[in-house]
Every structure is written in C-alpha cells, then in structure tokens.
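Removed: one protein chain of the complex. Kept in place: all other protein chains.
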Amino acid sequence: MGWRGKIHEIIYEADTPLGKGFDIMLFVLIIISVILVMLESVGHIDKRFHDQLLIMEWIITIFFSVEYIARIISIRKPLKYIFSFYGIIDFISTIPLYVSLFVTGTQVLLAVRVLRLLRVFRILKLVQFIGEASQLGRAIRASRAKIAVFIYFVLIMSVIMGSVMYMVEGADAGFTSIPRSVYWAIVTLTTVGYGDIAPQTPLGQLIATIIMIMGYGVIAVPTGIVTTELAKDKHGKADVHVNTQACHTCSAEGHRDDAIHCYNCGSNL
Amino acid sequence: MGWRGKIHEIIYEADTPLGKGFDIMLFVLIIISVILVMLESVGHIDKRFHDQLLIMEWIITIFFSVEYIARIISIRKPLKYIFSFYGIIDFISTIPLYVSLFVTGTQVLLAVRVLRLLRVFRILKLVQFIGEASQLGRAIRASRAKIAVFIYFVLIMSVIMGSVMYMVEGADAGFTSIPRSVYWAIVTLTTVGYGDIAPQTPLGQLIATIIMIMGYGVIAVPTGIVTTELAKDKHGKADVHVNTQACHTCSAEGHRDDAIHCYNCGSNL
Amino acid sequence: MGWRGKIHEIIYEADTPLGKGFDIMLFVLIIISVILVMLESVGHIDKRFHDQLLIMEWIITIFFSVEYIARIISIRKPLKYIFSFYGIIDFISTIPLYVSLFVTGTQVLLAVRVLRLLRVFRILKLVQFIGEASQLGRAIRASRAKIAVFIYFVLIMSVIMGSVMYMVEGADAGFTSIPRSVYWAIVTLTTVGYGDIAPQTPLGQLIATIIMIMGYGVIAVPTGIVTTELAKDKHGKADVHVNTQACHTCSAEGHRDDAIHCYNCGSNL
Partner (left out) sequence: MGWRGKIHEIIYEADTPLGKGFDIMLFVLIIISVILVMLESVGHIDKRFHDQLLIMEWIITIFFSVEYIARIISIRKPLKYIFSFYGIIDFISTIPLYVSLFVTGTQVLLAVRVLRLLRVFRILKLVQFIGEASQLGRAIRASRAKIAVFIYFVLIMSVIMGSVMYMVEGADAGFTSIPRSVYWAIVTLTTVGYGDIAPQTPLGQLIATIIMIMGYGVIAVPTGIVTTELAKDKHGKADVHVNTQACHTCSAEGHRDDAIHCYNCGSNL
C-alpha cells in the first residue's frame, strides 16, 4: 500500500483510528465553516469582524481544497468521484471564495458554501451512526408511490383552487396572478398561512374555508402513510405469532407459535 | 370497425399504441395549456408575449375543440358523454376562449380553462397508473362517515366559537360580523393562522388559546381515522399469508399460504 | 295517554312518524335561525333587509318559546329539564330577542342565539344518526387522562416559554406582558402562527425556533393517542384470532380460531 493507499484509507474509510479522527475533524470543520458563513451574512457582525472571519474562511477553504485534491489523487477512478453527487457538492462549496477574488459582486453567492452541510450525511454514513435513520428512510421509500400520488393530487387541487380564487378575489386582495394564487393555495392547504395574501371578500373567505377543511384531510394522508409503514416495520419485527424456529427436517422458517408440525414437510417440530 | 370505431379506440382506450400515444399527447397538451393560462395571468409576461401566448392558446383550443367533437361523434350515446362529469369539464374548459371573442371583459374567466387539469385524472385512470391511489381512495372512502361527523362537529364549533369572539372582540379587532368571525375560527382551528384577523383583548386571546388547544385534538382526529383505515388495509394484505383453507383431517385453520402440511396434525393440505 | 303524553312523545321521542317529523322540522328551523343571526351581523345586509330579518327572527323565536314551554309542561320533572344542559341552552338561546325589546344596546348579545346550534346534537342523538361519532367519542374518552396530562404539559411549557420570551424580547416586539407572551407561545406551539406578535431579536428568534421544533413533537402526541385508540377499537372488532363461535355446553364465546376445546368448560367445540 503506497502513500495513495494510505491517503485513501484516511479520507474514504472510517475503520482505522486515523480515518475516524479525520472524519471527526471534517465534521467539526464543516460545522465551523457553516457558522462562519452564517455570521458573515449578518451585516453588523461582518462589519466588525470582517477580517477575522475572512482569514478563518480562507484557512478552512484551503483545507477543503487540499482535501478535494487528495480525494481525486488517492482514488482509482477520479472522474467517477468528480461527477458523483458528493464530488459536485465538494466542488461547488469550495470554489465560491476563489471566485470572489476575481469577480466582484458575488458576495451573495458565498452562501453556496453552506451546501458543505450535505457532506455531513456522507460522514455519518461512514461512521454508521444512522441505523435508526435507515428505518425511517425505508418507511419513506416504501410509501414513495403513495406520496407521489398524494403530492400530485395536492398540486392539481392547488392550481384549480388558486385559479378559482384568482377569479373570485382578483388583484385587490393580492391575488394578482394565477401563479401567485396557486402559491397562496399551497400556503393555505399546508396550514402554513403567512397572511401576506388573504381573501377579503365573503365568497373568497368561504372558498378559503373549504380549502382549509380539505387541508385537514390532506395533512392526514402523509401522516397515515408514514405511520402505517413504520408500524408495519415494527409489526414485522415483533410478530409473536410467527416464531424464529427452523424445521429440523426441511429448515423452513416462520412457523406459527402453536404449530406442532412443519407447514412445509409435516415432520414434528 | 368503421372510422368511428377507430376514433373511439384512439380517444377512449389506451390498449393500442395509438391510443396510448394519444393519451400521452393529451397529457402534454393539457400541462402546456395550463402553463399558458398561468403565464397569461402574470401582468408583465402577458404584456411582453401577449401575441405569442394567444396564438399558442388558439392552437391548443382548436385541438381540444376537434377532440371534443370527435368524442361526441365516435361514441354511441353522445348525450351520456356530454352530460357526464368529464364531458362538462371538457366543454367549460374549451369554451372560454371562444366566448372572449364576442364578449369583452371576460379576461378573468379565462382562468376557467385550468379545469382542464381535472382531465388528467381520466387519462391516468385509463393508463392504470394509479393503483396506489385507489388504496388511498379506499381508505378515505371507508372513513367517509367518520370524516363527515368530524367536519360537522368542526363547523358547529367554529360557528359557536366565532359568535363568541364576535361578541368579545367586536369590530375593532376585525371581527366585524359573525360570518367573518366564523372564518377566523376556522383559520385558527385548522392552524392556518393568517393573522389578518387576530384577537386584541386579553379575554379574546384567552378564548383563542382555548380554540387552538382544541385544534390540537381536532387535527388528530382525521389523521387517526385515515391512519387506522390505511393500517387495516395493510393488515388485510398481511393476512393474505394466512389463508382461509381448513385442514381436511383436523379442520385446523389459519394455514400459511405456502403451507403444504397442516401445522396441527401434519396431514397433507 | 293524555295530551301531555302525546306532546311528550312528539317532542322528546323520535320513534313515531310525528316525533321524527318534529325533529326534522326543528333541525331545519335551527339551521335557518342560525343563518339569520349570521346575516343580521353583517352590516350592509342588516341595513337592507333589517325588517324582513327581524320578522323571520320573531316567528322562529316564538316557535322556540312555545316549544320550550311545551317541553316544561309535558315532562314529569320540569325542574330537572330546566336545569339540565340542554334546558339551559334552550333558555339562553331563546331569551335574547325578548331582552332586546326592553334593553337597548344589547344588539351584540343577540349572537348568543347561535348556541341553538348545540341543540342539533340532541336531535342527532335521538335520531341515532351518530353511530360513527360514538366510536370517535369513545376513542377520545378512552384517552382522556393522557390528553389531560398532555394539555397540562403544553400549558406549563407555554407559561415558561412565554415568560422567557417576555424577558428576551420585551415590549418593542409586542411581548408587552407575560399573559400576552404566553398567548404568543401557544400560537406558536400549536403552529397557528398569526404573526401579530413575532420575535425581532436573533436570540428571540432562536428560542422561537426551539419552540417550533418542540411543537413538532408536541403535535405528534394527541395524534398518536387518538390513532392508537381508534386502532385498538378497530382491532377489537376485526380480531380474526378470536372467532364468534359459542360453546354448545357452556355458551362461552370468544374462542381462538384454532381452539379444539372450550376454554371455559373443556368440552369439544
């Protein structure tokens, strides 16, 4: 194993103490760098500590740049990494500070660096911290199709309801265009309710009321879906009626708790 | 099969490649036409691209008109189609552009055309895309009665709570009439909370607080209903693994679907 | 059965056609009267149709007055009815119009008449329309203790969080007193979020953020409670493992599906 292999082990794996240490350091640096980006965006803090923040940002950016290059060098198929999801995230969250050197007026684009935060998921994946998350993820993935149908339905209802409100309320109440009215419909259906646009006419308020009560039922659906999937998961795990005993003759599993004979070969259990 | 039959096959069915292709084209045209309607409603876009939008709208409207006539011609009982739900939707979402030729000031009514979006459900039905949706639909239909009782209860509580707030807060805080106060009560109970009307007096705020905490329990009910129905459904499916077959020897029931021998006496099933 | 008995049968029962008809008429009159009260509260409608509304109101009020007296006369223990929940509702929802004759400035109190709406529950009870509601009611009643603990917890957290925000934000952001801040905390925790009071300082916004994320978990609790109770209900009904067979010897019911002998007397099933 050459020096490339060693770097690979440290950067990409989390089995060795060095690899683990590297991941923890990365995690801490990401959090610090995101806090820096956030503080920088606050006017009066940036005014007072501009230089200190910039220096710390540069230190972290140079570290991430080095890490990015090390990742490319130490892997066998660099292109695959570069164009992978995390490769792209790594690139676009490192580059803004360099760009800001040559191009002015890109101050706002520096916020792109918070995308670094997504890398945290990769680190956690390596450290295998998220056993619990996978159960949640599985439940959500299992109900993917149902959720898609649901969102599809919500969008269609929002477009129709938004258009109706556009006709009923008109520009005076803030329903200046259909897209804006659709935005309002989603704000209402999801029970967010900013209140920046709100119906003024009695008829508009009546329709809004109907949308809200529909929203009740609507919010119940994803909850029902996720709960059912999670419960299924749990149920599968805790199913007492089917025990873990294996048939001595045919090795069939999943017998009823009160089974006397194997359901597969009929021999005594 | 004459030409009518052929048209019928293309328009109404989705088994042949032509029929499928027609449905996909229809789907795409509907989405495009809805986007056109939405863009048209945005003042500055309409100002700049008015002519282009209008031309595209006319092309699509003529296509839908032809399709509408073809549907009437190719079906055996045209009246049944014309007065069916989708027949009416087809008509009222096609007609506005023609009306706008003769009557001025109907600009706003053009939004009616977004009802076209409802047709998407028919297309999906044909393509049998919504197997998952039917399960959701079944769950909601099964709890119809419970949901009706629930909405009924919510409405009564809203009317009473709204009237109380009308008396307590009065016109100064925006509670200018009972219907408006009822509107506020529903906005609060559904946790939408626009804030366009909000209690100002301590007593009003206390009552609002009670409504909100009630809203907690209230929002739990439809969720509970839908979840339970969905879970039942799921349960029903899981029970498929245990069939209703009885053992010929010992009449034991509840065998696994893949059981070859009775779990109780071991005889062949 | 004298005339009192006959009146009693019509008013209090719903078994005879007359009794049923009376209930339906009552139902319709209550709905009409509530709509009248609501319309009256709308300034410009009242201005235009004041006399018509008043006449209709008087007709309905006189009918309800007669009904109230008939209820007292026809029942054996009038005092028990008068001081019962529905007796009091009947009285205070009938009296306001009479009071408004003698006392001026009680216009607003006329809204009390919407309490009539509560009577609808009594009618539905008689007609036994709400079989479904009872299941919902049972689920809610069964989780009464848990919901009480939950509301208690929510209130304590709101008072503490409100006081903290009162100290952090102060009067400038609208947190002028602790009760008002507690009101804000409940508005936030229940995800209603009017926005009439909203934190302005970074620290206040941070604390508000914590309250909102807490609100997530908090809203999950009543939902979980109600869902579990409803599911239990359903489960009990659909429990396949226990069949409906009765023992021929001892008539015990609720045997396991795979029971060979009665669990009670041991005789063969």
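Chains: A, B and C, in written order; residue numbering restarts at 1 for each.
Just so it is clear, contacts are C-beta pairs under 8 Å (C-beta built on N, C-alpha and C of every residue); 3 or more make two chains touch, one makes a residue touch a chain.
All values reported here derive from a predicted model rather than from experimental measurement.
J.: Mind pulling the chain C residues that touch the left-out chain?
T.: 145-146, 148-150, 153, 156, 159-160, 163-164, 166-167, 170, 176-179, 182, 188, 191-195, 198, 202, 205-206, 208-209, 212-213, 215-217, 219-221, 223-225, 227-228, 231-232, 235, 254-256, 258-268
J.: In the full complex, which bits of chain B touch the chain not displayed? Write them out.
T.: Residues of chain B in touch with the missing chain: 42, 191-195, 202, 223, 227.
J.: Spell out, residue by residue, where the missing chain touches chain A.
T.: Contact residues on chain A toward the absent chain are 34, 37-38, 41-43, 108-109, 111-112, 114-115, 117-118, 120-121, 130, 132-133, 135-136, 139-140, 147, 151, 154, 179-180, 183, 186-187, 190-196, 219, 222-223, 225-227, 229-231, 234, 238, 240, 257-258.
Note that in this section only the chains that are shown with their structure count from here on.
J.: Copies chain B, chain C: same or different interface, half of numbers shared as the threshold?
T.: Shared-number fraction below one half, so different.
J.: With chain centres defined as mean CA positions, report which chain is farthest from chain C.
T.: A
J.: Of the pairs given as A-C or B-C, which one copies A-B, with over half of its contacts the same by residue number?
T.: Repeat of the A-B interface: B-C.
J.: Taking each chain's centre as the mean of its CA atoms, how far is chain B from chain C in angstrom?
T.: Taking the mean C-alpha position of each chain, the two centres sit 28 Å apart.
J.: Once you find the CA centre of chain A and the CA centre of chain C, what distance in Å lies between them?
T.: Distance between chain centres, rounded to whole Å: 40 Å.
J.: Among all residues of chain A, which ones touch two or more of the remaining chains?
T.: Residue numbers touching two or more other chains: 191-195, 202, 223, 227, 258.
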